[in-house]
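In this view, the complex is presented without one of its protein chains, the others remaining in place.
Now for subunit A:
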Amino acid sequence: MAEQMKTAAIWLLLWLQSTAGVLGERTREKMYEPILGASCFRRLNGTHQTGCSSTFSGSVGVLHLINTDADLEFLLNSPPSPPYAPLIPPHLFTRTNLLRLKNAGPKTISVVLLINRSKRMTQFSHELNCPNQYSGLKLSNSTATVTCDASNVANTWNRWGTGLLHEDFPFPIYYIADPEEIDKLEECFNKFNNFDYESHSLRSLCAVEIKSFMSAAVNSEVCMRRTNFINNLGGSKYCDPLEGRNVYATLYPRTPTESFDVDATEKFIVVSCRLDTTSMFDGLGLGAMDSLQSLAILTQVAHMLHKLLPSANSQPNPKRNVLFLAFNGESYDYIGSQRLVYDMENLAFPSRSTRTTPISFENIEFMLDIGTLDDIGNIKLHTLTSTPPAQQLLQRLNQYAKSSRYGFNVNIESNVGYNIPPTSAQSFLRRDQKFPALILNAAPNNRYYHSIYDDIDNVDYVYANTSQDYTKLADVNDAKNISWSSLQMKVRNVSSIVAMALYETLTGKQYQGNQVANPLLADEFFYCFLMSSDCPLFKASSYPNSPAGVPLPPMRYISVLGGSQESSGWTYRLFGYLLSHQEPSVPKENCTQLPLFYFAGLNGTGECRRTTQNYTHALSPAFLIEDYDWRSGQYSTWTESTWSQFSARIFLRPSHVHEVTILSIGIVVFIISFCLIYIISSRWEVLFEDLPASNAALFN
């Protein structure tokens, strides 16, 4: 009964609240207009804080649209009514300009708004010239990596990089993508601010307020100490380590065992790439060229090898296997690969719950790392030293790449020495420079590396949407109605070359078939990862009739514990679906425990498959080792600050003159009334001389 009363009371309250919400019109709603956008936030490493934060109560600045450099000069040299909030288009969002805004101080510039008017933009990358400059392969006497020389910008791996991602800004930066929101801002600027600049200080101006206060500060060491339970009685968190999941799968299922000793006879060829990307703004950044291409190639290679070599017995040494690895958090000092190396050193990969023997470095025959392939026609195979297996693979790759039979027309050159790209293999080479790592990487040509503009347009992707079967291999001359110069075909070519070379390595025989990777698989893959998670490929690789994904591409930033983890989840299912064998004899009811998994399949009818994929934890070992020296530079120390909200709104900021006038009127009224009333009350007998007429009636 009491329970019922309670629910009734709650319903009544809710109902009252909802009616009040509908009818209530606060003055506030006439004063403020919310603006939708994405905010830059703060990340910390062992020594620094990077990114941006607003003040605790929100940063306020007067809107000023920047069209030319002269507008910026005006704001910096003679701001009539600071602080200002410049609206900057991408082509003026340069390192020089941003640092000038930063140096002007929060008294002059309190907010920076980046507006999505990219017409005149030719480059936009906020990563360093040398991505992961302070991790990776190092010589013993230096803190920076030996694989990239930051002083020689033209030869770096990201020569368009501004490094703004690694700067600390005293103001919030907000990115506004929606043209309608930009119009709102511009309209407000034109209506209230964009005339008679001299009188800015005398009138109300259109201003913006950004709330994006970051609770962490200084560096990861300080903020992890503050977050530490023992020191922190309040229980609030200030920052979280960047944390996610690596995804791996093997070509053939491994035999379950109870033994936890390394089986030295088992040999692996590792094919790897990275899973994540990053950008300056929360929730944005597809990383189409900087990392999604390599993931697409890895997936295609895995799928093609799986189709060509369905069983381990089809090759001379059945103990040979291929391990496909997709590392998470590689944008932040190789979190995923560093952790995997750490786990392999401790014989903790794969985890014991998988009931398989651990894999150690001696099991690895060689590692083929797929880096960034900006220019797919012109690829280099990087190795630290020239070794016979590397040369052999290069020769095999080139044999298929240049073969007139397939007509791929790709040229793969060898590059030996320290000049290796910033990819996961560096974590392995750093442990042991003799580690047989081979890296496929094209000459850096991505002007939008790690930015919000590394999107569909950057890779020229057009969805073919053929609705044909993408799970079978295609004939080399069958383009499936996709243009020969498209992204899908380029990915098909590279993955076919790699898969054929690995086929030859595994079987010892030349590949003679006409079957190559299916361009439709690349087509579907890119559609899912660049346009919408509600897509045929993701549907096929989930449980039948599971709820459709959101019609947005999955987030590919590593994020923190409890973050979205969408991309690792989808990659996991994708590897499961594409690298598994159907088990027609197992009914749906029994198909519940890994490695058995029930997929919707191509037609959505449902099929039971024996899978090989799994996750490993991608959390930097720095957060596992007790008393880790945060400044040692050994492991990634990136953390992300917590925040309570991101919001932006525009309104009219009253001028100081207006404020001071009202305040002085108030004070004058107050003082006058005090004096007047004092005089009246002290002499009231004089004022009200007559005895009140009704007084006589009082005591009757």
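Simple rule for what comes next: a residue touches a chain if its C-beta (ideal position, glycine included) is under 8 Å from a C-beta of that chain, and two chains touch if they have at least 3 such contacts; residues count from 1.
We take it that contacts and distances are computed from a predicted model.
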item	value
Absent chain [UniProt protein name; select from "DNA-directed RNA polymerases I and III subunit RPAC1", "Pescadillo homolog", "Gamma-secretase subunit Aph-1" or "Ras-related protein Rab"]	"Gamma-secretase subunit Aph-1"
Chain not shown: contacting residue from A:123, A:204, A:360 or A:445	A:204
Contact footprint on subunit A, counting only the chain that is left out	23, 26-28, 30-33, 58, 60, 188, 204, 206-207, 209, 650-654, 658-667, 669-670, 673-674, 676-678, 681, 683, 686-695, 697-699
